[in-house]
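Starting off with a structure, shown below.
Of the protein chains in this complex, all but one are displayed in their positions.
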Amino acid sequence: MTLESLTYASATELSSGLRTAEISAVELTQACIDVIAKQNPAVNAVITLCQESALTEAKAADLRLREGSAGPLTGIPLLHKDIFCTRNVATTCASKMLANFIPPYDATVVSRLRAAGTVMLGKTNMDEFAMGSSTETSVFGVTRNPWDLNCVPGGSSGGAAAAVAAGFTPLGTGTDTGGSIRQPASLCGITGLKPTYGRVSRLGIIAFASSLDQAGPMTRTVEDAALMLQAMSGVDAGDSTSADLEVPDFSGGLNQPISGLRIGIPKEYFSQNLDQRVADKIHQALDELVKEGAELVDIDLPHTEQGIATYYIIAPAEASTNLSRYDGVRFGHRCESPLSLTDLYERSRSEGFGEEVQRRILVGTYALSAGFYDAYFKKAQQVRRLISEDFQKAFEHCDVIAGPAAPGPAFPLGAKSDDPLAMYLEDVYTLSVNLAGLPGLSIPAGLVDGMPVGLQLIGRSFDEATLLRVGHRFQLCTDHHHAKPVLGGASQ
Amino acid sequence: MSWEVVMGLEVHLQLATNSKIFSGAANQFGAEPNVQACAVDLGMPGMLPVLNSEAVRYAVMFGLAIDARLGKRSVFDRKNYFYPDSPKGYQISQFFEPIVCEGHFDIPMEDGSLFPVRITRAHLEEDAGKSVHDAYTGQTGVDLNRAGTPLLEIVTEPDFRTAAQAVAYLKALHSLAIYLGISDGNMAEGSMRCDINISLRASGSEGFGTRTEIKNVNSFKFVEKAIAVETERQQDVLESGGTITQETRLYDAEKNETRAMRSKEVANDYRYFPEPDLLPIIIDDEYISAIKSALPELPSIKRERFISDYELSHYDAALLVDTPTLANYFETAAIQSKAPKLTANWILGDLAGTLNRENLDISQSPVSAESLAGLIVRIADDTLSSKLAKQVFEGLWQQEGTADAIIETRGLKQVTDTGALETMVDQVIEANPDQVAQYRAAEEGKQKKLVGFFVGQVMKASKGQANPQLLNTLLVKKLNGS
Partner (left out) sequence: MTKPSSAKHSKNTGKSASFSFVLKWECINVGVFGQGESVVASPLSFHSGYAAMPTIPTDVLSVAQLARLRIDEAALGDVTDRFTRTLNLVAQLEEIDTAGVIPMSNPHDMHQRLRADSVTEGNQREALQQTAPAVEDGFFLVPKVID
């Protein structure tokens, strides 16, 4: 294994290199740091680099590798989305509000991945408070898509997606409230998994919408996603909504065949909203799966379009109150010389939050206010149940559902930032999955005009294993996931 | 025009758990500012609530004690408002589906009657922090140690018509909480705080007037005073042709007045919605029956038992069951002395008076129930007159030993020996011939008064140890010349 090939290798490949002492964790970490140093100024995927602590962690990993007490992720570098609280390392949610916030605690996901031996390289850029689909609302500036620096990487976990795509790291964490892992994974040509709601603890993840948020892996391969999910999953006493269910061996089931597996194709996911070129790629991908023995079944998800309206009530409503704690009193941005308590609140919040965040707080506040609760919030919660029931009915006829992850490939920077509603449409195929709490996987399905397109697979509750199995099978018989960008130029 | 006062009460009862309702921080009063406020209590980014099992158990105990319908499925909601003592910008409370639904609570009144109060609901919620206004110029200090203390908010129907009823309810509630062991009941530390919803209406009318809410009154005395001054204020407003503004008011004990709260001037829209960080609480019959079977004897049951077993008056029984400690004290002493009524009188009289004077609680009494029983036995068997008994009690208070030992060492035995008394009576009669003559010359009606002089003289001679009944009989007999 040459140093040059290191940063585009999968974690699984790196892990075997570390075990055979072909490479050391310190060399690997240094290689990642070097690539980040060189390429990040153009991409802006990483907003905090922890060079010193990463090398220290890598040394500790090398020790464990030598002792023979290493696990499959020992010594593998990783970047955390800046929504995960990291002890003594700035955690900003890409907001001016938290620009100076340094939590004295780790998120459960962070501590579990730390315990698994990963090396934390730093933190990745995102849309402010995860509210966006383009990583353009960050106070640290936009992240660019490594496939075309004039395009967005998607969002909100755009920094993580871009970092993995650009070879900064084999592993990134993301969070997905309405598509924030899957859509950027699609736009950057990587593998992104949103687990079932409750599979991964939310403790220490800065909340956007509590009943929708879920953290998951962003990787080069499904195999890596399985490894990483294994380390992230499991009940957490500190998160009441984390599920007390046994975590299956995700890697163990990867190689099982998919013959006889029924794949549901929702016609609503191939509507006029979908870019025809994307539709073609998805159909080609499905053909591959059919060749492997899967069977395609037509299904209906009738409330797909209303999912957007439902989501844009529930998510802002929950967010509006989750973000009430940012009041300039205990942490976060505080305005200069407040004249009164109201002045302190209003100025700190208006200065600290960006436009999109404020817009969602307003909508959410409105949806919950007296006189509107029934017509907005309660109504949305009722439609949410209908959406969930649509999926349940569909799963009576199929084992996984397949479709696009996003309506089109990456779009140019600024193309949608003046039109929030157009931006909201980016998540039309992903947010219903959050509303229903189901697992969803996006895997590279090829390029459209040189830009990646993702195939989305949706599974039954807590059945990530099937998604991973199908995804892995697809990656065994295709090489879309091996495509990598030449930074700023055409693909190879 | 005469007015009727209509009141409903909301009591915030702090639950005596070890840790907070949603975090593992200590639930204790009096620590340095913010040392007992952990990341969850401060609403730090990424922090999540996890429900304390004891808080749920305590709420269910309370529900069972007031015979309430229990919410088998109850849900937490967020109550949204910005205030420095509300760190998350919302309070986790229960609005749509509380854990304790309708119940009822019969309150013993002074005249021995029971006053029925309908409980609307009781729900779990987290307490807010505290603001300190005076310490810093132009600034308010915020201490969040109290944030997250478990509260049971107990809401009644508008059933109260007098301050006495309201206070009796609060006392009974306080007593119940202590019996159940769900609260320390320390009112000075804010363990039980009361909001009074109060309105006036013309006597005899059925409708309700506009009400005000007096917030956070934390003593029985202040509740009584606050009701009195607010009633008077509303009456003045109404009688001068004004209207009552629905508002939240604060009782100022120093000025003995209520005033509108400035911070509550803007009507709040709390935007309640189900707390997405917590899931529904499900309680099943098994859980409920386990709690039910472990409930202590409740004050209402104990009160009825004291009335029937010990023939106490309703009033005395109600006073004696106030706390389990007092009730146990009584019961121990009553059984040992075999004179329950006398025991009740002594506990509620001399003992309570002395404890009050010394500012002590029954649990701190230097006179144990056993010691007091020893004294009661000696009163019951006529060894002690009530006057001597008070001296023995003083000895008990000073911890000089048992009642019998004190009688012995202080020489306080009542003289009941007829021979010895007769000698003393004879000596007094002989020494006071004038008074004897006066007595004998007096009409029968006046003789009764004059005999007092001789009683006093003999008592003096006997150092107060003469048995008064015996002495009286002897004197009358001798004075009448037989």
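Order of writing sets the labels: A and B. Residues in every chain begin at 1.
Criterion: a residue touches a chain if its C-beta (ideal position, glycine included) is under 8 Å from a C-beta of that chain, and two chains touch if they have at least 3 such contacts.
Computed from a prediction, not measured in an experiment: that's the story for all the values here.
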Per the touch definition above, residue among B:3, B:29, B:82 or B:453 touching the missing chain: B:82
Absent-chain contact - pick from B:143, B:316, B:331 or B:350: B:143
Candidates A:128, A:327 or A:463 - the one touching the absent chain: A:327
Residue ranges of chain A at the interface with the undisplayed chain: 100-102, 104, 197-198, 211, 237, 240-241, 243-244, 303, 305-306, 308-310, 312-313, 320, 324, 327-334, 338-347, 349-350, 353, 358-359, 361-363, 365-367, 369-376, 378-386, 388, 420-421, 424, 435-438, 461
Residues belonging to chain B that touch the chain removed from view: 6, 8, 17-19, 23-26, 32-40, 42, 44, 50-56, 75, 82, 84, 95-96, 120-121, 131-133, 135-136, 138-144, 155, 157-158, 197, 199, 207-211, 213, 246, 250, 261-263, 267-272, 274, 276, 278-282
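Quick note on the criterion: only the chains that are shown with their structure count from here on.
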Chain centre separation in whole Å, for chain B relative to chain A (CA means): 58
Parts of chain B lying in touch with chain A, wherever the complex brings them together: 39, 42-51, 78, 80, 82, 84, 87-90, 142, 269, 271-273, 276-279
Chain A to chain B touching residues, read off their complex: 84-85, 91, 93, 98, 101, 103-105, 107, 202-207, 209-211, 237-241, 317-318, 321, 323-325, 327, 329-331, 341, 345, 365, 368-370, 373, 377
